[in-house]
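A single protein chain has been omitted from the complex, and every remaining protein chain is retained in its original position.
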Amino acid sequence: MNGKLRIKAAAVALAAAGGLAWAADAAAQAKEIFVPVLVYRTGPYAPNGVPWADGFVDYLKLVNARDGGVNGVKLSYEECETGYATDRGVECYERLKSKHPVAFSPLSTGITYALTDKVDNDHIVLITAGYGRADSVDGAVFKWNFPLMGTYWDGADILVQHVKKKGSLKGKKIALVYHDSPYGKEPIPVLEELAKKEGFTLLKLPVTHPGVEQKATWLQIRQQRPDYVFLWGWGVMNSTAIKEAIAVGYPRLQMYGVWWAAAEPDVLPAEQAAKGYNGLALEHSAENNLPIHKDMIKYLYDKGKGTAADKKEVGQVLYNRGMLSAMLTVESIRTAQAKYGKGVMTADQVRWGAEHLNIDKARIKALGVEGILQPMHTSCEDHEGVRMARIHTWDGSEWSYTSDWYTADYKLLRPMIEQSAMKYAAEKGIKPRDCKKEM
Amino acid sequence: MNASRRNLAAFFALLAVGAVMPMLLGQARFPQWLEIVLGGLMSGVLYSLVALGLVLIFKASGVFNFAQGAMVLFAALSLVRLMEKMPFAVALAATLAIMVALAWLVERLVLRPLVNQEGIVLFMATLGVAYFLDGFGQIVWGNDVYTLDVGMPKEPKIILEKTFEGGILVNTEDLIAALIAALLVAALALFFQKTSTGRALRAVADDHQAAQSVGIPLNRIWVIVWSVAGLVALVAGVVWGSKLGVQFSLQQVALKALPVVILGGFTSIPGAIVGGLLIGLGEKLSEVYLGPSFGGGIENWFAYVLALVFLLFRPEGLFGEKHIDRV
Partner (left out) sequence: MIYRETGQFKTTYASDQQLFPILQDRIFVVAFLAFAFGAVPFIATDYLFRAILTPFLILSLAAIGLNILVGYCGQLSLGTGGFMAVGAYAAYNLAIRLPSLNLLVVFVLAGLCSTAVGALFGIPSLRIKGFYLAVTTLAAQFFLDWAFARVGWFTNYSSSGSVSAPPLLFFGHVIEGPVEKYLFVLSIVCVLALAAKNLTRGAIGRSWMAMRDMDVAAEVIGIRPLYAKLTAFAVSSFFVGIAGALWAFIYLGAWEPLAFDVNRSFELLFMVIIGGLGSIVGSFLGAAFIVILPLALNQFPTALGIPISTATISEIELMVFGALIVFFLIAEPRGLARLCAIGKEKLRLWPFPH
């Protein structure tokens, strides 16, 4: 009886001690710029989250190892596991906020929505390269959001442009198989608008998280026989979709995935059978022999400091995207330093840098990413910088480009962006900035 | 007919009408409808495979094993990772050994200390085991998506093309899964009826104390039961993993086994099969024909609502034992 009670007491004491173990950690390093990394290395989205995280962290490490930091100022980083869950993302944000981060890249549209409300007060940059709120292109309302390189509205528009090239869309049927979350629902307004304009019918088929149950969805597709299927999935939903498409005999040639649904983890489980599957390539595909990749191998992997478990991951689609995400963050810091002096930057200064990015062909070559990044130029009213993409196709063992560059129809999208941004501003009581006054 | 039987008949009549409604309303033609029905029955078989393990354990030890899904995942993960290093047969044997070891550990560390606690406590304990297995499996075997290739054909077969326009799509992989499930049920039935261990298991399921008084070692029986459930989990893991790839979300589909067990009754093996078929059928039919008018995505809750409605007609499930409350 006594022994049992002692064990119980010890357990309670241990629990209490453990609870106090998170006592405040060391003060933020004064001489480094802190870049937090919100990742998910566990859960149903891990297969896609891991390469992105590896690419992101590798680039930060590379800048420190190869260049000695950004103009001499080293970068410090910390990973925080979110599991793609919004509340864990918010918790990570709150915890890492005290270390004076300059920019967050949450890799989740859901977390982006939650953080958008907070960054205005907290003054932290939110870089959502290739995801996030489509209306945050309008920097007059969304001062701290930067959906660099492209949003889902661009992706939807470009996909429609591409399939239109194969023949008029009037009377045709396009099915959108989407992840039932803010990420998956984001392209619907644009697709509905284009459906009216081009005359096709849009069939919306939601798939609930985590996306493993798609039999009924694809049975419906077999019945309805759409001409094209747009896949807006993430994590295991993608590979499941392709497998179910094979199981109902839907030709992969008619399937198009958004840039988050067209990477190796999605097609490798089906390998040869996925041959013909197309996807959007956001600037880059799976290139791995550019100067930047050679640097990664030379400075990190040859010295055993690489983040990825397998060197072969360097250069994969999502690895490149994480790498570019980190690169744009660093370029924002660098642009800020050009104005504010080569020292430790604050978040406000980095925000200015992100808003005045001017990456031209020469700079792209110097960064070693020629061919996978188009020249981009951000401004107060355009927080995106560039909106171009291509199509790449899986041939059973690797990706290859199968189209020219497309540019999203800004004339169509800008009014929609502004309308949505104004609605948000009205809801939140935000007074939009006057971009003409600011420089 | 007494009230319970009448309720049951009414329920099945309603179900049948609902099933053929799409054809009566002209929404679907027979070949398409048949495809959906076949698809539903197939996915129902897959649910039954997971439900079988649940029923086995509940029958013998009265424990509602919430960790069955985690066991399915763990078994599949072990198999697929071991297959990378050794031939299939050896990996299979090794995984079986792992599941038996797991059963022994669970019995020793979880079941024995909690031997006289109420059902909810045991249920919570299995929940804890589920979480533990989750994390443990991922640490040991990794958390990527692994392809389990046991040679199942992936491309569909189109049959009866001449009789019906477009033919009827039949998924050969699902057919083989159904066959495996049938074999497994037959094997289990043989085991329970013909072997002495099987008889001992049935005795324990009937009455723990009486079985003990006849000399049946309860602890060893529980290890055996959990091992058999582990074997069932392994088979389910192989079938599911081959279809979907072995990954974390596999245990999510195990949640679907709950309405199956509800429908069939917690203590009945044929109930698990029938329940699975009904749930699978109901799900797919409702999603394809009812879904569009609701905006899609109703298969998530349809199975549960179906089970709920069924329970209102018959609170103990199709083949479950009637629960008698004594004051």
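To keep things simple, chains are lettered A and B as they appear, and every chain counts its residues starting from 1.
Just so we're on the same page, a residue touches a chain if its C-beta (ideal position, glycine included) is under 8 Å from a C-beta of that chain, and two chains touch if they have at least 3 such contacts.
Just so we're clear, the structure is a prediction, and the values are computed from it rather than from any experiment.
Shown chains touched by the undisplayed chain in the intact complex: A, B. The chain that is not drawn here is touched, among residues A:Asp180, A:Glu198, A:Asp227 or A:Glu287, by A:Asp180. Note that of A:Glu91, A:Glu370 or A:Glu398, the residue touching the chain absent from this view is A:Glu91.
Residue A:His209 is the one among A:His209, A:His284 or A:Arg321 that touches the chain missing from this view.
Chain B residues in contact with the hidden partner, per the touch definition given at the top, are 64, 109-110, 113-114, 117, 119-121, 123-125, 127-136, 138-139, 143, 255, 258-259, 262, 266, 294-298, 300-301, 304-305, 307-308, 311-312, 315, 317, 323, 325-327.
Against the chain not shown here, chain A presents residues 4-5, 7-8, 11-12, 15, 18-25, 39, 41-42, 46, 50, 79-81, 83, 85-87, 90-91, 94-95, 97-98, 109-110, 113-114, 116-118, 121, 133, 180-182, 185-186, 188-189, 206, 208-209, 420, 427-429.
Keep this in mind: only the chains that are shown with their structure count from here on.
For the pair chain A and chain B, the distance between C-alpha centroids works out to 37 Å. Residues 28, 32, 35-36, 39, 43, 138, 143-145, 147, 154-156, 158, 169, 171, 173, 243-245, 247-250, 252-253, 283-284, 287-288, 291-292, 295-297, 299-300 of chain B are the ones touching chain A in the complex. Against chain B, the residues of chain A that register as touching in their complex are 41-44, 46-47, 50, 180, 204-208, 210-213, 215-217, 219-220, 222-223, 236, 239-240, 243, 246-249, 265, 268-270, 273.
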